[in-house]
Structure formats: structure tokens, C-alpha cells
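Encoded as C-alpha cells, here's the structure I'll be asking about.
All protein chains of the complex are present and in place, except for one that has been dropped.
On to chain A.
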Amino acid sequence: MTDTLTPVLTDSWDTERAWTLPAYESRGGYGALRKALGMEPGAIVEAVKESGLRGRGGAGFPTGMKWSFIPQDNPKPKYLVVNADESEPGTCKDIPLMMANPHVLVEGVIISSFAIRANKAFIYIRGEVLHVIRRVQAAVAEAYAAGHLGQDIHGSGYDLDVIVHAGAGAYICGEETALLEGLEGRRGQPRLRPPFPAVAGLYASPTVINNVESIASVPSIIEHGHEWFASMGTEKSKGYGIFSLSGHVANPGQFEAPLGITLRELIDLAGGIRDGHQLKFWTPGGSSTPLLTDEHLDVPLDFEGVAGVGSMLGTRALQIFDETTCVVRATLRWTEFYKHESCGKCTPCREGTWWLVQVLSRLEQGVGSESDLDLLLDQCDNIAGRSFCALADGAAAPIQSSIKFFRDEYIAHLTHGGCPFDPAASTLFATSGALA
């Protein structure tokens, strides 16, 4: 049996100056790189495939398979791009990972680039996290100085340059083709696929785009073997992952555990729901994953388990809301977010998210009618799945799921003539005994 928590990527976070090269190397860091440089690139791809690692950025696509789509007979340069644009509401794992342990990402970048035969890699970090950018910039500089990057790395004949690129504020750039547009100096609007980035990505060249945590998991797979990685997790969701608990729990935070842990276990680890309150609803993987309720406390948090109850594992961004929270208010705020972040390329999303906000606002103020709920669901049907990227699907998810589980609460806004909740009661600084 594996332990309840399995710190790998987070294991050094409590050590002195964990972000520096000496601290990382003192724990064996860059050992996996030396091992990898002695392997055939194809064998690294195979090891990552065998490990069962699936993308940690939300979609869960098998990482090794993604790498194997790179056409090695294509004469153009190959590129690795790390998606460090962590912006999905609720998601807060890559940012602390890069702040505390940037070298595990850099080591993963080098091994992964070697595996796909790329000589240039980019780390695209959202711009709004200044200190994280400092830490990654410094880690890359230290890696160059130590000969882990640059020309003829450790005498292997392999060359790699890494560029740390700061974004400028756009949720949509977390979508991989929009990110490529941003990295090419354009407005971040998603591209039509096919062609997929593996064939025509950055500069129309073969490109692998992976999430920070996916790439950071690679050194451990090379160091300890794919069987070691696959010994954690569940049948189709192997390995460990960082679970982020936020909201109305006693001790919010990061918990690195094998995939398949349940929310009941995690809430217990987080000290329970805050004192005197009960779980009402939660997101399993950010605001784009349909809401779940206290019926789902024992669902295994792996790709299949969460899909089995109509949601998605996403980024394991577990936002927890207790009974003081108005689900209509929560949904409206997320919808305003999608409206603000819609890039404007596709009509259903550009126009539809504005309509959603208008209808939801009326309901929240208690001035709509019950038929507005059907109108909302109809609008969602006309938005989800009808745009280039998944932002539109994400916009529909909280609305559809909140109406499914909390239809009565929407209607209560109409009968009450407004929101029946006291927003002060759900704040962190509400005095205990604030009305529930």
C-alpha cells in the first residue's frame, strides 16, 4: 500500500533555500538528467509512456503519447513549450511549485526536450506572479552556469537553450494554441485544429506543450523508473499529483497524494470544513469542471472516477464552499469571469457569455422568471462545444451543474425578490456565530 500522502515534487518545499541549485543538487537533483543523457531519446519517451503519466494541466492526455506524435522525420526544429500560465480559477499548484522548487521543472524541461529532440524550450509563465518569475529566471541561469544547459551538455553533444517568457494577463493563454499565439507575439486567440501543435505548433514547427507539473514529474520517472511511478495511483490514473484545497476548510493548502484519493480524505487532512459548517458544493478541478456536492465525497479523485459522476478531474483544484455560500452568486461571478476572458474569436462564446451574464444577473437580483432557467440552459447548449476551444464549455459547466443540483436555490431568489444569503457570513473574517 502506498501512503496517504506521497510528497515528491513538494518534498523539498520546507528546506532551507529550496529554490537554489545547491539545495536541489544536495537532494540528488540533476541525477535524473545525467541518467537520461545516457539513454536513447526514444527510450525516455517509452519510459514516460509506460509510467502512465497523464497531463497534469487538466485534460489528462497521456504525456508520452503526446511526445510520440512529434514527427522526427520533419526537418524543422522541434520545440518544447511549458504551459506555466496557471489561471484556471481555483488552480494554485504550479505557482507554489515554481516558487519553491524551480529546478525540478528545469531538469524536467531538459530531459523532455532531449527526449523529443528539441534544442530550444520555452517556459511561458503568466505575468502576474513576479516572484515566481524571478525564481524560474534564476534557476535557468544557475542551470546554464552549471553546464546543465547550453552547448554540449555534460559532454553529451546535446545542446539546449531555455527561454523564460512572461505573459501579460490573459486566461485564454492557458489554452495551448492561444499560448503559442502569445509566444509568437500576437493576440492570444486559439487556433483551429488540425493541424495539432505536434505537427505545426510554434513557428509552424513540431511542438510539445506540457503543463508545469507534468514536466516536473519526468525527472522522478527517469530516476526511479516507470514502475515506481505507476505503483502509485489507480488503474488508469497513475502516479502522484498535487491536490489544492481552498475555501471553507479549516486548513486550506497543498496535498501531494496518489491519484484516487477522495475529497472526504482530503477534507479530513485539511482539518475538516470550518467549524460549525457543512460542505455545500465544490469544484473538483477548477471552475470549468462541473460542480459536485456532498453526495460525491467518496468519489475517487482520478480521471475516470470524476468523469463517472459527470465532472472532470481537471487540475485537482478543489474549491470548497459551505452552506453560507450562495451558489447563484458563485456561478454569476464565474460567468462574469468567462465573459471577461473570452478572446472574442468565436461568436457563440463572445456573444453568448454576455447573454449568460445578463440572464444570470437578473435571476440573482430576483427579477427574472423561472423560464429564465430554461433559457440559460438553452444558451449553454448553444455555446458549449460550438467554439474553437474549451473556454465556452467551461463557461457552461458551472451554470448547468448548479441548476442541476440547486434549482430550488435559483427559484428562492425569485420568491425572495433577491439573494436570501448574507455575504458576510461566508467570509473568512465572519465572526463565529454569524448567521448561517
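Just so we're on the same page, contacts are C-beta pairs under 8 Å (C-beta built on N, C-alpha and C of every residue); 3 or more make two chains touch, one makes a residue touch a chain; residues count from 1.
Throughout what follows, contacts and distances are computed from a predicted model.
Undergrad: Look at the options "ATP-dependent transcriptional regulator", "Serine/threonine-protein kinase RsbT", "NADH-quinone oxidoreductase subunit NuoE" or "Cobalt transporter" and return the one that UniProt uses as the protein name of the missing chain.
TA: Hidden chain identified via UniProt as "NADH-quinone oxidoreductase subunit NuoE".
Undergrad: Touch as defined at the start, partner being the missing chain; which of A:213, A:256, A:302 or A:364 qualifies?
TA: Among A:213, A:256, A:302 or A:364, only A:256 touches the chain that is not shown.
Undergrad: Write down which of A:49, A:117 or A:134 is the residue touching the left-out chain.
TA: The missing chain is touched by A:134.
Undergrad: At which residues does chain A meet the chain that is not included here?
TA: Residues in contact with the chain left out: 1-15, 17-20, 24, 27-32, 77, 86-92, 94-96, 99-101, 104, 107, 120, 126-131, 133-135, 137-138, 141, 163-171, 182-188, 203, 219-220, 222-225, 227-228, 231-232, 240, 243-247, 251-257, 269-270, 287, 317, 319, 321, 325, 329-330, 333-334, 337, 340-341, 343, 423-424, 426-429.
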